[in-house]
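What follows is a short report on a single structure.
With one protein chain held back, the other chains of the complex are shown just where they sit.
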Amino acid sequence: MMLSKTDASAAPLRVALFGAGRMGAIHAGTLDRHPGAQLAGIVDSYRANAESLAARYTVPSLDEDAVFADATIDAVVIASAADSHPHLIQRAVETKKAIFCEKPLARDLNAVRSVAHLVEQSKLPFLLAFNRRFDPDFAALVSRVREGEIGAIEFAVLTSRDPSPPPIDYILKSGGIFRETTIHDIDVARWLTGEDPVSVQATASSLTSQAMSDAGLADTVVLTMCMPSGAIVTINNSWRAAYGYDQRVEVLGKLGMLQVANRLQNGVTKMGGSGTWNANPEPFFLERYSNAYRSELDYFVTAVREGSLISPTVSDGLKALEIAYAAEESAKTGQMVALV
Amino acid sequence: MMLSKTDASAAPLRVALFGAGRMGAIHAGTLDRHPGAQLAGIVDSYRANAESLAARYTVPSLDEDAVFADATIDAVVIASAADSHPHLIQRAVETKKAIFCEKPLARDLNAVRSVAHLVEQSKLPFLLAFNRRFDPDFAALVSRVREGEIGAIEFAVLTSRDPSPPPIDYILKSGGIFRETTIHDIDVARWLTGEDPVSVQATASSLTSQAMSDAGLADTVVLTMCMPSGAIVTINNSWRAAYGYDQRVEVLGKLGMLQVANRLQNGVTKMGGSGTWNANPEPFFLERYSNAYRSELDYFVTAVREGSLISPTVSDGLKALEIAYAAEESAKTGQMVALV
Amino acid sequence: MMLSKTDASAAPLRVALFGAGRMGAIHAGTLDRHPGAQLAGIVDSYRANAESLAARYTVPSLDEDAVFADATIDAVVIASAADSHPHLIQRAVETKKAIFCEKPLARDLNAVRSVAHLVEQSKLPFLLAFNRRFDPDFAALVSRVREGEIGAIEFAVLTSRDPSPPPIDYILKSGGIFRETTIHDIDVARWLTGEDPVSVQATASSLTSQAMSDAGLADTVVLTMCMPSGAIVTINNSWRAAYGYDQRVEVLGKLGMLQVANRLQNGVTKMGGSGTWNANPEPFFLERYSNAYRSELDYFVTAVREGSLISPTVSDGLKALEIAYAAEESAKTGQMVALV
Partner (left out) sequence: MMLSKTDASAAPLRVALFGAGRMGAIHAGTLDRHPGAQLAGIVDSYRANAESLAARYTVPSLDEDAVFADATIDAVVIASAADSHPHLIQRAVETKKAIFCEKPLARDLNAVRSVAHLVEQSKLPFLLAFNRRFDPDFAALVSRVREGEIGAIEFAVLTSRDPSPPPIDYILKSGGIFRETTIHDIDVARWLTGEDPVSVQATASSLTSQAMSDAGLADTVVLTMCMPSGAIVTINNSWRAAYGYDQRVEVLGKLGMLQVANRLQNGVTKMGGSGTWNANPEPFFLERYSNAYRSELDYFVTAVREGSLISPTVSDGLKALEIAYAAEESAKTGQMVALV
């Protein structure tokens, strides 16, 4: 299935899409526009959803078995409900298809370990869609750090806050804020520093509603990690930010600091009798990371066709999840958790 | 050709594109993505250019006669060389096609008057592509002014500066900075205030090169207009800005000020020993107005299909050009020019 | 009266202050704090004002004759009503005192010419208090321009706007916006470019009230000057800015741009459901230029004691006023006015 460079220009990558929801719709558009990709069909447990999205791009709505039975399909994009991920990954591995998978890999740590083992054994191209790695601002910051612009990293602050919490049922299924939200920042920390933390400390609180608090669910957390180099990375997350989706990075090094600021909704300023107003940050992830969602899938298609190495890997997903679990434990016990 | 609302969903608008250069490529992409449009073919005086762009969207490369002979083609997008504009507009009018036309309508004022007359008589849908009207920031500012957020307009400053001047040959053909660059700001001034100026004063200088100066060509200009309401609008243009493409608006009203700032190339800040750095504005118009280029053509397609009124009109183009000529005269004589 | 460098440390400069109003109070504080100055007494046509301010610094309240009869008084600071300026300058010249004088030198151009002639003949130390030359931001910008940071100046925009117009009686006495407000920007233009304009064009409007309009007084003006180098400087002034005192400079040169932004009232940002708020600019000149008011008088005291050259000179005041008159004429006739 992996194409040699010579025939890359000849045959487009045929990709089946699982999931016709918000992320699925975005990925369908990206595949439709990519000159090296061909959207082979769309699968969704709600057939009507699949059909509606498929009609928009004049492609077939398929069922799962049809996809895995079709040897002309080179790759799958998994953007369906989280519960379906391990199963779809397993079938894709069995049928030797390249895999682009939305987070999470699976619901719990053991299942993720199994999936990761399976994928690594298969040596198939696999991309875990940690979208922030594909944001132009985040990527520019990381590449400037790598080039030594601020010297060795001493300290980093990662801020990500959602405008409002997900429904409690969803949180209970997803495993909570550390696994749902913090895991993205943990991945950014590992990517940015190029290191795995040696320890993690976390503090959590439940503030956004009585129901959240009654369910024992945290919505406001701080996590602090020590890296082998001595660098400290601290992450703060909240599930309530009245002003929108807050996504910032700052990295302090020996020679200075690099920061990524929020992207604003527009560039209009108002100066009036009672102050100067600017637009708020983008409202949520779909708007903030629209470029990243396109870039990550563009990159996947191109990398699979060229046979180049792909990251973030399944093991990046596993590692981030292990740290998220450690942070949960620290938040419960108050003790620092060592990560060997 | 104008579709009734009832059949709007049925038939896409079939559009032929003239010009396979930079703007043509952008418009081809927009038409390809618009669910209500169908790119019917591409014409370019360099046939190879047309073929290459056409291949990308799997559409035919056509010659001019074929387009105007084809009654199934509903509309034309004119993004070819400026000299071809009057001729193509005339043929489109004769064959009753809706017209989307890049600036300029024609090379000189008399020719523009003829074209404008022709188009207005025809009552065909016509859009003059003054792109800034479709920029989200400019449009938000204008709509907030209209809604009375800053009260009656008292004063506006329009700043637009190019990173570097066009080649002298091009300038000589295009008629100079007032007709080439200032005309955009003149259109913004008219759109913003909803008024036609009663007078214009201008000052011009030639600073960017000896050759420019030897050719008697201005590259740095200020133009000040009085509106019937008493509002003053001043425009400053330069063809040299080391930091990129500078596009700003500020409008002062009785109750406050609204401003549009430059869009920056990225959102990364660096703080080091010798100061704090941010990215520069976007380098030039293709980057700065990429959204506007998409929006203006999306709007045209939708408006033609729905049979709704379309602006900016051919008369907006004529009016802006008349003011540009008056400004040129003022810059030469030093006298204010009255515009009835 | 001019002190040689050797005795500079010995004797403080004894300074009498004319005017116990807002500016007088500021200058009294500066003189009190300056280790090289001694506040010798305060004069005001309202004796009670003089006494109250004098009491605060434990100095005598004096009458005018006493000041000019006292040979131990080295210098005068003239911050009294504008009408008194020519007379006080004349007496100070006659009694050979160094002079620090607030704008204006006199009410009309001929009177200013006489005063300027008198002062220049006297060769006495004289400072015309164009305060913006002593603002740290303006001064930093000008010195960076001089050092060549942006290459030759091509274009400058000077913005100054007052929160609200002065009373009409005051305007009628002061001669209007060009002589009252624009003159400061004209001085900045001359200081910044190091050039005297060869021509000026102006446009004016009356928008802030019916009374202003009925009195034929402008409150919103644009003035554009050509410099001998070809550089263009444009000034915009308004007497209504709902958001405070707006004082900005931008200078475009071959290699880039330098700008001075407004100073904000505080550094607090609020992000809420409907946007991001920052503080407005300082409300008016007393707050915005508090440092400049201190610096200009500190500089005067030090320069007089050291016998160094002092600027802005009386001739800077005359030149700026001549340009202001030319701008008034241009605003009336619509014609560019040549300035030899």
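Observations, loosely collected:
Which chain is which? They are A, B and C, in the order written, and residues in each are numbered from 1.
Methods note: a residue touches a chain if its C-beta (ideal position, glycine included) is under 8 Å from a C-beta of that chain, and two chains touch if they have at least 3 such contacts.
Computed from a predicted model, the values in this text were never measured in an experiment.
Interface note: of B:26, B:271, B:286 or B:303, the residue touching the hidden chain in the full complex is B:271.
Among A:42, A:226 or A:249, the one in contact with the hidden chain is A:226.
Of the candidate positions A:119, A:257 or A:318, contact with the hidden chain is made by A:257. Checked against the full complex, the candidates C:152, C:215, C:271 or C:286 give a single residue touching the omitted chain, namely C:271.
Not every partner is drawn; the one left out touches subunit A at residues 150, 152, 154-155, 157, 159, 161, 199, 201, 203, 205-208, 220-222, 224, 226, 230-232, 234, 236, 238, 240-243, 252, 254-257, 334-336, 338. Seen across the whole complex, the unshown chain contacts subunit C at 33, 35, 56, 136-137, 140-141, 144, 149-150, 255-263, 266-273.
Although one chain is not displayed, subunit B still touches it through residues 242-243, 264, 271-280.
By definition in this document, only the chains that are shown with their structure count from here on.
When the CA atoms of subunit B are superposed on subunit C, the rotation angle comes to 180 degrees, reported as a multiple of 5. Chain centres here are Cα means. That of subunit A falls 58 Å from that of subunit C.
If each chain is reduced to the centroid of its CA atoms, subunit A and subunit B end up 39 Å from each other. Within subunit C, the positions touching two or more other chains are listed as 242-243.
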